[in-house]
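The complex appears here without one of its protein chains, the remainder shown in place.
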Amino acid sequence: MNLDSLVKHSPALVVALPLLLAFSTPLWSRFNKQLRNIWVVAGMCMTTLLGLFMAYNVLRYGPITYVFGASDPTQTIPHDSGGIPIRIIFNVDAMSAFMVIIIAIVGLATTIYARPSELRRKGLNSFYALLMLLIAGVLGLVCTGDLFNMFVFFEISSLAGAALVAYRIDKGIAVEAGLKYALISTVGGLFFLIAVALLYGQYGSLNIAVIAKMMQFTRLDRFALVFITVPLAMKAGAVPMHMWTPDAYSRAPSSITAFLVVSSQASLYALFRILFTLYNVTLDCRTFGWIIIILGVLSMFIGVTMALPQKTVKRLMAYHAISQTGYMLLGVGVGLATLCDQDKGGAFDVCGRTAMVGGVFHIINHAMYKGLLFLTAGAVIHRTGVRNLEELGGLGHSMKLTMVFFIIGALSIAGIPPFNGFASKILIYESVFMFSPYLAIIAILVSILTLASFVKVFHSMFMGPKLPKFAEVKDAPTPMMFGMGLLAVMIVIGGLFPTIVTENIVEPAVTALTNQSAYIRTIFILP
Amino acid sequence: MLANFPFIAVGIIAIAGIVTMLLRVNIIRIIMGLTLLEAAGNFLLVAIGYRHNSIAPIFTSAPEEKIRPPAEMVLPTVQAMTLTSIVIGVATLALLLSFVMAIYRDYGTLDCRSIRKLQG
Amino acid sequence: MRIFVVVMTILVFCGAFAYVSHSAMIRYGDPPYTEMDDYFIRNGQEQTGANNIVTSVVFDYRGFDTLGEASVLFTAVLGVGITLRKGSEWGGKEI
Partner (left out) sequence: MSKIVRSAADLLYPFILTFGFYIVVHGHLTAGGGFQGGAVIATGIALMFGANRYKVISQQIRGKMLRTCEAVGLIMFIIIGLCALIDGKSFLYNWLANADWLFGHPVTYGSNTGDLYTAGIIPILNIAIGIEVLGGLSLIILYMLSGVSEE
C-alpha cells in the first residue's frame, strides 16, 4: 500500500485500527500478558502516527472525505443518485484534524501511563479494550459527517467511559459515579436520537452537509436544535448540567480521567459543529451566541467557586475542568454572537474571530494541561494511597519530577506566561474585552481564583517537611513519567511558540468551523 | 389531527418515560423510564418512515403490483436506524443493570435518595 | 417541590409538543423527501444482491453504523464483565 492510498484511506483506518486493537486484546492475553501490553502500546503508537499523519495532510492539502462502502472512497455522490450522497461519509476538515491531534497525543500518553497504575488490578484486558474503544469512539465522533453515525459514536464513547469510570469498584462508590455518568449520557443520547429522527423526517437525509444546505429553520428544527445541544453541552460539562463531572472525574482511574477530559472536548466539538455547520446563520446568532456566553460565564464562575473548598485532589481538579470549559464556551460564544456580521468589517472581523481562535486554542491547551494535572494527581495517589489534601504533604522531597510536572500544569492552567494557558487566555481576554468589558473582567477574576486554588493544592501536596508516613515514597514509575513528560513537553512547546500553533493548526480550524459553505462544498463538488 | 396519531403516541410515551424517571426513587424504575423513552425514540423513527399502502422493503415473494417502479415500500433507512438503536438500547440496559447489581451488592439499597456516598 | 418539578416538566414538554405539532413538515404516511430511500429501493437489489433492502442498508450502505453498533454491544459486555468481576472488592491502596 503506497502513501497516496494511505492518505486516501486514513479516515477509515484511524477508527478501524483502535477498534481492531480493542477486539483483539482479550485474545492476546490468553497467550502472554506481556505480549498484550506491547501489542496495545504498539497499536496505539500506530494509531497516533496515523492520526497525526492524517491531520498533517488535512491541514496541508485540504479536507479529506471518505465514503464508506463505495467503490471509490472519494466519490461522495454516486452518479445515479440524483445529486445526494447516500452512504456514510467521513468529512475530515481542519477542525476535525485539530481534534484528532489532541486525541492522538493524549491517547498515547494515557495508554502508556495506564500500565503501571493498573498493574495490580484484575481485568486489565477489559481495561485496555475499553480504553481503545473510548479512543475509537471519540475519534469517530470528531471525524464523522453523518448525524446518525455521530450518535453511534457518542454512545460508544459514553458507554466505554461509564464502564471505565466504574472500573475500580471502590466499595460501590465508583460504580455509583459510573451509573450517574451512564444514565445521564444515555438520556442525552436518546434526546440526540430523537433530534436526528426529526431532522431526517424533514430532510430525508442524515448527512450534515446535506441538511445544512436544505436547512429552513422551521419549528421542528428549533426543537431538534434544543434536543441536540442540551445533551452535547451536558456531555461537555457546562454548568447547569455539570453534576456528573466531579463524581465521574474523581472516581475514575487517573489515566481515564485525563482521557475523559478529551472526551468532553469532543462533545464540545460536536456542539460547535452542530451550531456552526448544521445551523450556522439560519439561527439567530446573537441570541444563541449569548446563550452560549452565559453558559460559559456560569461554568467559569461556578466551577471555580465550587473548586475552592474541595478537599480531595481530583474532585478539585474536576471542578476546575468545568471552569476551564467555560473559557472555551465564552470564546466561541463571542464568535457565534458576532457571526452574522461576517465579511462586512463587522464585529466578527474585529473581535469575534480572535475570540474564537482563543476559545478553540484553549481546547488543545486544556486537554494538555488538565490531562497532565490529573496524571500527576494520579501519580501522587498511586504512590501514597491518599487522596485527601489535608493528609498529604512534604512530597516535594521524594517526588521531584512529578512536582516539576505539577508546577508546569498548574502555572499553565492559571494562565501564567510562558505556558500555553497564557497564550490562549490572552487571546480570549483581548477580544472579549472589545466585545464586552465585563465578561473579560469575570474571566480574569476566574483566572486569579484558579491560581489561588492551585497554590493551595501545591502547598498542601508538595511543600512542608517530609512526613514520616511518606518516608518510603519514591518518584513515579518510568512509564508514568513518560506519559506525563509527553504532555508537559507539548505544554511548553505550545507556550513558547504559540504563533506557530495558532497559525498552523488553530486558524485553519476556526476558518473551517465558521465557513459553512466550504464544508458543504466538500460533499457537493460545486464550482 | 387524528391522521398524525402515531406522533402523538410518541409524545405520550416520551412524556410518560420522562415523568417516570423524575418521579420514581427506585433506580430500577428510573431505568424503566429510560426504556420507555427509548421506545418512544424507536417508535418515532419507524413512524417517520411509513408510507400509506406500502409493503415492507423485502423483494422475496413480494406482490408484483407493489414493486413496479416507483415501488410502494416503506423507507428502509429508518428501519436500519431502528435496528441499530434497539441494539444500542439493549447494550445500555445491560450495562446500567449491572451497575445497579453492583450497587445493590455493596449498598444494600436501590433507593436513589440513599445512594449518595459521592458528595464531598 | 418534587411535584412542582414534575408538573413543570410535563407542561414544558406538552408546550413544546403543541408548538411543534403545528408544523406541517412531517405528515404520517407521507414523508416529504425520500430520494435516498427511493435510491435504496430502486438500486439496492441489483447493487448488493440482497432481497431484503433493510439488510442491504444495514450491512452495505450504512455498514459502518453496524460496526459501531456491534462495538457498543462489545463495550457493554466488557463493562458488565468488569463491574461484576470476581474479587472486585479488593482493599489496599487507592488509585
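Which chain is which? They are A, B and C, in the order written, and residues in each are numbered from 1.
The working rule: contacts are C-beta pairs under 8 Å (C-beta built on N, C-alpha and C of every residue); 3 or more make two chains touch, one makes a residue touch a chain.
Model, not experiment: these values are computed from the prediction.
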Using the touch definition given at the top, which of the shown chains does the missing chain touch?
A, B, C
So one chain is hidden, and I want to know which residue out of A:66, A:319 or A:454 touches that hidden chain in the complete assembly.
A:66
Among A:12, A:45 or A:407, contact with the omitted chain is made only by A:12
List every residue of subunit C that touches the chain not included in the displayed model.
42, 45-52, 54-56, 58-60, 63-64, 66-67, 70-71, 73-74, 76-77, 80-81, 84, 86
Against the chain that's been left off, what residues of subunit B make contact? List them.
56, 58-64, 67, 83, 87, 90, 94, 97-98, 101-102, 105
Under the stated touch rule, tell me which residues of subunit A contact the chain that is not displayed.
1, 5, 9, 12-13, 16, 19-20, 23-24, 26-27, 66-73
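Here is the rule we go by: only the chains that are shown with their structure count from here on.
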Chain pair showing more contacts of the two, A-B and A-C:
A-C
Go ahead and note the Å separation of the Cα centroids belonging to subunit B and subunit C.
8
Roughly how far is subunit A from subunit C, going centre to centre by Cα mean, in whole Å?
23
At least two other chains touched by the same residue of subunit B: list those residues.
14, 48, 77, 81, 84, 88, 91-92, 95, 99, 102, 106
Where subunit C touches two or more other chains at once, the residues are 26, 31, 34, 36-37, 40, 62, 65, 68-69, 72, 75-76, 79, 83, 88-89
Within the complex, which stretch of subunit B touches subunit C?
3-8, 11, 14-15, 18-19, 22-23, 47-52, 56-60, 69-71, 73, 75-77, 79-81, 83-84, 87-88, 90-92, 94-95, 98-99, 101-102, 106
Note which residues of subunit C are touching subunit A in the complex, please.
16, 19-20, 22-23, 25-26, 31-37, 39-40, 43, 60-65, 67-69, 71-72, 74-76, 78-79, 81-83, 85-90, 92-95
Any idea which subunit B residues touch subunit A in the complex?
14, 21, 27, 30-31, 34, 37-38, 40-41, 44-45, 48, 77-78, 81, 84-85, 88, 91-92, 95-96, 99-100, 102-103, 105-107, 115, 117-118, 120
